[in-house]
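Below is a structure I'd like to ask you about.
Note that this is a trimmed complex: some chains were dropped, and none of the rest were shifted.
By written order: A and B. Residues from 1 in each chain.
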Amino acid sequence: MEQNIFHLQYAMDTFYFLVCGALVMWMAAGFSMLEAGLVRAKNTTEILTKNVALYAISCMMYLACGYEIMYGGGFFLSGIETVDADAVLKSFAEREDGFTGGAIYSAASDFFFQVVFVATAMSIVSGAVAERMKLWAFLAFTVVLTAFIYPMEGSWTWGGNAVFGMFTLGDLGFSDFAGSGIVHMAGASAALAGVLLLGARKGKYTADGRVNAIPGSNLPLATLGTFILWMGWFGFNGGSVLKLGDIGNSHSVAMVFLNTNAAAAGGAVAALILAKVLFKKADLTMALNGALAGLVAITAEPSTPTALQATLFGAIGGIIVVLSIVSLDKLKIDDPVGAISVHGVVGLFGLLLVPVTNDGASFSGQLIGAATIFTWVFVTSFVVWYVLKVTMGIRVTEEEEYEGVDKSDCGMEAYPEFTNG
Amino acid sequence: MKLISAIIKPFKLDDVREAISEIGVEGLTVSEVKGFGRQKGHTELYRGAEYQVDFLPKVKLEVAVNDDVVERLVETITKSAYTGKIGDGKIFVYNLEQAVRIRTGENDVEAL
């Protein structure tokens, strides 16, 4: 009879991963809609194609070798398809940490949950380089990031491996619960490298130094995308507790849901108010970025803050993101959707917040971890982008950019009947 | 025959159409245009960056009429499209050499 309880706990924790994983998978739709809403109509088909393809490629590459590199899960997940129930029951019975200890669950559910994180990291890149990067160069980069760059830094952090055999981040007091740094800042670092090599969209910055706004073409889509991400984030953070099946852990999952929501709310309100003060208008796109910034800010540690702290952390994230977007524009770093600000700048902020509520983390550990992730991802990405630039080229021609990449790359307009395309 | 072309503010379209009908003109053709003139565009902000809207939405009406109606029609449009604020628009009058009604093949005045 005791075994039946183990059966149920295993099933429960497996299901919990699957539900959370499905929610994170849903974030792929969120990024697609957010980005499709914030680019111009003439670049919409291409950004959609990028998003569908990057999600699919991420799944294939992480399955082929990424999971092996990060967690030693086997090339092509070999062997994952079978489970030996008796062996599992034995490991339940013999475990030392007891019923409330670490979870025992299906490896397949673990992979499913992990794979969607890779895609999230890569989705961040597509927004930042939108409207001017060649589709196939982008997809080539996707292969490298999801097969190698991300899994490597993942192996040093969540995987617990030493960084090139030198030091182990966990030992230094580094902690990143659900990936403010490991996923979000990493994606933003790759994006930054790409943007620097790619340059700004034509017409974004004038010769005399002014910034020209290039309004997004479809704000309902952008809003839908944000709500999808908000919802999906419950899986992203909630699943990162890694166990549901006892009182302590399930309470922890509940707190993570609560705090994730509170931080997003704080971020949206703070960004909306700040934008109103600065620009005299209720800037919807800033409110959306603010909600996402709140989510990124809490992601490094959503389980230990109180609800009030979570709201405040989110709100500060919302403020940071508005200031960061304006500042990056001053630096002529052109990021059509604000991805570098939301995921990079606020991702770092999220990492630095961890020691405030979690004694297991130290500021120095967080800084070293952030520096490690950034350096690794930025440098390797820069190299890959650079190689792509000098070989196949990463930027479309001026004429293609003027006409819109939908025509040149996809041969298909997103809204053929609506625009004088 | 003359072709009266009027560029007006979009929200005045219904008023103008009704006023024109009242003086017996039965047909007209409308298109959406953008205007540039003394009424300057405005600066909008998007995510903290400025963004100049140079062209303002206007509506262009085209009405073909017999010569004897022209004066009254110009007057009617002037009145019904009037707000007194900058950007009210213009009326242009051209000479129309020929008109045909496709359905009947009728010509000129009968075609209007």
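By our rule, contacts are C-beta pairs under 8 Å (C-beta built on N, C-alpha and C of every residue); 3 or more make two chains touch, one makes a residue touch a chain.
Please read all numbers here as calculations on a predicted model, not as lab measurements.
Student: Beyond the single copies shown, what is the real count of each chain in the complex as a whole?
Tutor: A x3, B x3
Criterion: only the chains that are shown with their structure count from here on.
Student: Taking each chain's centre as its mean C-alpha position, how far apart are chain A and chain B in Å?
Tutor: Each chain's C-alpha centroid was found; their separation is 52 Å.
Student: What residues on chain B touch chain A, complex-wise?
Tutor: Residues 44-52.
Student: Quick one: which bits of chain A touch chain B in the complex? Just the residue numbers, please.
Tutor: 210-215, 275, 278-281, 283, 285-286, 322, 325-326, 329, 338
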